[in-house]
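All protein chains but one are shown in place.
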Amino acid sequence: MKVRKRKETMLAVALVMTLLLTACAGGKPAAEGQNAAAQGSGEQAAVQGGELTFALATSPDTLDPHRSGLAVAVRVIRTIHDSLVVQLPDHSIKPWLATEWSVSDDGLSYTFKLRKDVTFHDGTPFNAEAVKFNFDRILDPATKAANAAALLQPYKSSEVIDEYTVKLNLSTPSRAFLGNLSQALLGIVSPTAAKKYGDQLGQHPVGTGPFKFVKWDENAEIKVERNPDYHWAPELVTNQGAPHLNGIDFKIVPEEATRIGSVQSKQVLAAETVPPQHILTLKNDAHFQLLEANTVGLPYTLFFNQDREPWNDVKARQAVQLAVDVDSIVKTLYLGTYQRAWSPLTPGTFGYDPSLENAVKPDIAKANQLLDELGWVKGADGVRVKEGKKLTLHYVDGTPNREKRNDIAVIVQQQLKQIGVAVEIEITKDVRTVVYTNGSYDLYGNSQVNSDPNALYSFYHTSDPNGRPSLPRLSNKDVDEWLEQALVEKDDAKREELYKKVQHYIIDNAVIIPVYVFPYTVAAVKSVTGLSFDTLGYPLFNDVSIQP
Amino acid sequence: MAWIVAKRLGSSLLVIFGSLVLVFTILYVLPGDPTDTMIDPSVATPEVIANLRQQLGIDQPFHIQFLRYLMNMIQGDFGKSLINSDPVLPKILEHFPATLALTAASSFVSVVVGVVLGVLSAVHRNRAIDLIARLIGLFGISMPTFWSGILLILIFSITLGWFPAMGSDGWNTLVLPALALGTVGAGFIVRMVRNSMLEVISEQFIVTLRSKGLGEKAIMYRHALRNAMIPAVTMIGMLIGEMLAGTVVIETVFSRQGIGRIIADGIMAKDLPVVQGVILFSAVIYVVVNLLVDLSYSFIDPRVRRSA
Partner (left out) sequence: MREAVSAEAVWVEPRQEVQPVRKARRFTANDLFLCGAGIIIFFIVACAAVPSWIAPYAPTEMLPGSILLKPSMEHLFGTDYFGRDIFSVMVHGSRDSLLIGFASVLVGGLLGGTIGAVSGYAGGWVDTVIMRLNDIWMTIPGILLALAIAGALGPSLFNIVLAVAVSAVPGYARVMRAQVMSIKNRTFVRASMSIGASPLRVFWRHVLPNSLSPLLVMATIGIGTSILTGSGLSFLGLGVLREIPDWGTLLSQGRGYLTVAWWICTFPGLAITAFVLSVNIIGDRLRDHFDPKKLTQR
C-alpha cells in the first residue's frame, strides 16, 4: 500500500539500497560477518536516550536461558544475559565474561580466567562460584533444562580454582564445546536470583547483560532498561560501554499482518520476522529499512525416513531429489528473499562445502527412469504401482504454518505428481508423537540454529539402539567415523575436510533435500540505527540509537 | 422471592461444578501430552519425559488428578502453568480487565449501532433506509471477524493512521477491536429492535395513542422504542457469552492482552491448568451474567416471576 514511486524519492531509495547492500553483505552465500550490518547502518553518530519499541513474532516461553527452547525468547534473553565467550562470524572464539582460557591436552578440561569487574543486575558479584553454579544448575534435572542441557554436553563438573578462575571438566572431548558456551542459552544468570525465584526465574531474569529486566506483561510486552554499569561488551559490537538506548520495549504481536502494520503505521519502531512479500515492499520504501541476517546451523531440510519402504532405496530417494524443484519452491513462496540451501549445513557454518551448490538439478525424465528401473509402473490415475501397492510418500509437517512450511508440502505434492508419486500430507500439532515416537513419516522437515557443524552428529550419526532414532535413520560407517573424528580433531583444516566428506555423502546419496536458509529479518523505521546481529543471527542492541 | 434467588444460586453452583467436571474430562481424554511442549523433541528421552510426568502428577489416574485439582481449587489454587510455572488464577485476573474492557466496548458499539439502525429500519420500514440498515446489520453477522479486523487495521492504522494497530494500553487501542467485535452483536440487535418495534406498534396502547392524535414521531420514539428496548436489552446479556468467545480471535488479530489469548495459546500448548482455569472462569462469568439476567426478568416482568 505504501510503495512510493515518486521521482523525488528515487534518490533516497538509491541511498537506502546502497546502505542495505553494505548492511547485508553478510546475507550473501558463504557469508562471513552478518555483524557487518552493525558498522553498515551505524554510520551516523550514536544518540543517547530513547526507547526502542520492537515487535516480536511470538511470545517467549520463559526468560530463563537454561529452560527456554524458543528462538524468540533468545532475542530477549540475549539483552539481559552475557556468556563466557563470544563467537565471531569467522567462527573464532573471543573473550566475553572470560578473559582467557586454556584447554588440557586430552581436551577434557577447560580452565577459564574470568573478568573481575562484572556484577549482576542485582548486585551479586560475578565470579567462579557463579559460573559453577550456572552449569551445575543446567545439569540438575530439577531445573528442567531443555536445549541448554543438550548444548552443555559433554560437561561433567566444575572446580573453582580461585575466585576468578574456574575449571570445567568434560566426560569426552568436544570441539563444539566452546562454540556452544557462546550461545545465549548457556548465558550466565545471577545465582542469588536463581535461588530466590526458583522455577519463577523466567519471569524475573537477572543477568550481567547490557539491559536489565523491568517487567513482562504476558502476551503484551517485555520491558528492559539500560544497565548503566555495563562495560564488558564482546568484540562483536562497537559500543563497549552501556547501551545508547534507555530501554527496549518488546511488543508481542503474533499476527503477521498486524506486526508489519504496526511498523508501517509507526506504532513501533522495529518488527522482526518480516514475511517475504513485505520484504520486497519495505525494501523499496524510503521510510523504512530492512535488516537481515542468515541463520547458522542446519538449513530447513526435508529428511527421508530410511526405515520405510521404498525410501530405504537410494534410487527412490534420488528420483524424488530430481523431481523436487527447490528453486521453483523458493522463488514462488519466498519471492527470492530466502536463499536456497544446497548442503546439510548453512553457508555461514564452519565447514560448509560450497562445491555442492548447483550440484543437483531437476530432471523429471531421469527421475521417472529411476522409478521405472525399480519396477514401479504408472497406473491409470498417474500414480505408480508395484505389486499392487501404490507409490505414496507420507509427508509430515507441524502446525502452524511457520515460514510457509506447510505450503512447501503443497508444492512438493504437485511436483511429485509428475513422476507418479502420490504425496499424502499430514499436518499435525503433535510432531513429537507422529515423528519422533512413532516414526510414521516418509518425509519430514526441520532446521536447527547451531554454532558448530557438530550439529550434524545428532542427525546423521547412527543412533544409539536404545535411544531415539535420528530423523533420517541413516546408518553408515564412514559417516559415523568422519563425525566422530571431526568432533575431536584439533586441526581446523582437517576438521573442515571431514565435514565436507559428510556433506557430500549426504547429498550424493539423497539422504535429504535441503530447502532454504532462513534469514532473520527486521523491518525498522529509518531513524533506528546500529542494529546488528550475532553470528547465529540473533539481534544485538548495544549499538542501537534512535536518530531524532 | 428469596426462595427463587436461593434456588437459582444453588443450581448455578451445580452448573459450575458440572462444567468443572466436563472441562477436566474433555482435557483428560484429549490425545497428546503436555510434556510435548515442555521439552525440545531433540533432547526428550523416555526417562526425561517420565520424570517430568511424575513431577507434574499427570502419571496419576483420572480420579486422583481430579480430586487433587478440586481440593486445590477450593483453596483458591488453580495450579501453575506447565509452560512457565505461572500461577493460573493471578494470571487470569491479570488478563481479565483487558478482556472486560473489550467486551464492554464491543457491547457499547453493538447497542449503539444496533439500536440506531434498528429504529431507523422500523421507522422507515420497507423503504431504502430500512434496506440499507438491515443490510449493514446482516454484513456484521456474516463477515469472519478476523477478516474485518485486518481490514480495519489496513484502513484505519496503516492507511489513515488514526488508531493503533495493536496493543491493549489506552482507550485508542480499543476502538478497532471493539468495532470488529461489536458489529457482530449489532447485527443481532438490529433485527431484534426492528421486530420488537414493529410488534409494539401494532399493540393496543399504541393504536389508542394514535387515535388520540399523538404525532407519529412521538409515538415511535417515546412509546414504541421504550417498549421495544426490553427484549433488546436482555439480548445484550446473552450476547456477553458470545463476545467473550469472540475475543479469542479478536485478541489475536489485534495482539491484545486478555483471557482469549491465554486460552488460545493454552490449547495450542496443551497447558492444561491454564485451559481449565480459563474455561472455568468464563463458565462462572457466563453463569453469573445469566443469573443476573434471569433475576432481573423477575423484577421487570411479573409473568416470569409467577412461572418460575
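Chains here go by letter, A and B, matching the order in which they are written, and residues are numbered from 1 within each.
Assume a contact is a pair of C-beta atoms (placed from the backbone, for glycine too) under 8 Å apart; a residue touches a chain by one contact, two chains touch by 3 or more.
Model, not experiment: these values are computed from the prediction.
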{"item": "Where the missing chain makes contact, among the chains that are shown", "value": "A, B"}
{"item": "Hidden-chain contact residue, picked from the options A:A257, A:L443 or A:L456", "value": "A:A257"}
{"item": "Residue in contact with the excluded chain [from A:T119, A:Q277 or A:S440]", "value": "A:Q277"}
{"item": "Residue of A:S328, A:N358 or A:N438 in touch with the missing chain, whole complex considered", "value": "A:S328"}
{"item": "Candidates B:Y69, B:F96, B:F254 or B:Y286 - the one touching the absent chain", "value": "B:Y286"}
{"item": "Touching residue (missing chain; options A:T165, A:N246, A:Q413 or A:Q547)", "value": "A:Q413"}
{"item": "Residues belonging to chain A that touch the chain removed from view", "value": "1-2, 256-257, 260-261, 264, 275, 277-278, 280-281, 328, 331-333, 335, 399-401, 406-407, 409-411, 413-414, 425, 427-430"}
{"item": "Residues belonging to chain B that touch the chain removed from view", "value": "11, 14-16, 18-19, 22-23, 26-27, 30-32, 125-127, 130-131, 134-135, 138-139, 141-147, 150-151, 154, 158, 188, 191-192, 195, 198-199, 202, 231, 234-235, 238-239, 241-242, 244-246, 248-249, 252, 263-264, 267-268, 275, 279, 282-283, 286-287"}
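Keep in mind that, in the parts below, only the chains that are shown with their structure count from here on.
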{"item": "Chain A-touching residues of chain B, taken from the complex the two chains share", "value": "31-33, 36, 38-45, 48, 51-52, 83-86, 91, 94-95, 150, 153-154, 157-159, 161, 164-169, 252-258, 261-262, 265, 268"}
{"item": "Chain A residues within the chain B interface of the complex", "value": "1-2, 55, 59, 61-62, 69, 141, 144, 146-147, 149-150, 199-200, 202-203, 217-220, 251-255, 257-259, 261-262, 264-267, 429-433, 435-436, 448, 458, 467-468"}
